[in-house]
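For this view, one protein chain was removed and the others were kept in their places.
Take a look at subunit A:
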Amino acid sequence: MRYIRAIFEEYKINILESFSYKFGIISDILVFGILQVFLFFANTGSSLSNTYNYNNSKELLLIGYITWMLSCTCISNIGGEIKNEMAIGTFYHKINVAIPIHILYIGKLLASITMQVITISTLIIMSNILFGVELSFNFYIIITILVCMSGMYGIGLAIGGFAVYYKQISSIIFIIQLLLLFSTDVLTKSSMSLFKFIPLTFCIDLIRKLASGVHFSSYEYLLYIIICFIFYLLGVFVLKFMIKCAKRKGNLLHF
């Protein structure tokens, strides 16, 4: 109960803070919207129709693009926020409380997802008006995306861990976001098996299969859950390890 109360409080203050930066929401809609329009005009992802044997490639592209946006949120908002909180001094309070920081930050993750849902809803409406793309989410697609978020949250925690030790990580976050866009099958289906084991790649493949009615085995879905869980655990481990290293080196407060 104490954990839930703390997560809710973390969620609440992050939502209140996000709404006080209204231009942030508008700029997100503009940046992601312009990129999406560009991708649609460039006919990116047209090969997805063949891969999934489904007529509407734009729908498959959009669903992957949305999942990438949510993954970016997990990475930049969690990794970046740890850095910001070190700068304003609130991070040091959080690592000394009874609630583990990776649990407390779930509130921050949920707040970031809530804010991103506003942007995503705008993009879906815009896609429908401009390109006639009708996107429908069913329960299984939403659950699959949420499982993916847990894995990507792990990556965000790991990046936050590096921020704790190395302090400056903004450019790394940017590179990782770009790398994910081009390597995790957001735009087209690649054959590089190495990237298949990133939660985002696996998730995009599964939700496109769900959207287009392609069959996949329960073994495949189980493997996906395990991979996401491993990424989450790795993130928690890296964050804790880097905090410990910073405490030993004595540079935790050097921000």
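Heads up, the rule we're going with is that a contact is a pair of C-beta atoms (placed from the backbone, for glycine too) under 8 Å apart; a residue touches a chain by one contact, two chains touch by 3 or more; residues count from 1.
The rule we apply is simple: contacts and distances are computed from a predicted model.
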| remark: Given "ABC-2 type transport system ATP-binding protein", "Acyl carrier protein", "Cell shape-determining protein MreC" or "Iron transporter FeoB", the protein name in the UniProt record of the chain not shown would be "ABC-2 type transport system ATP-binding protein"
| query | In the complete assembly, which of A:132, A:213 or A:250 touches the absent chain? | reply | A:250
| task | Could I get the residues of subunit A that touch the absent chain, sorted low to high? | result | 2, 5-6, 9-10, 12-13, 16-17, 20-21, 87-90, 92-99, 104, 244, 247-250, 252-253
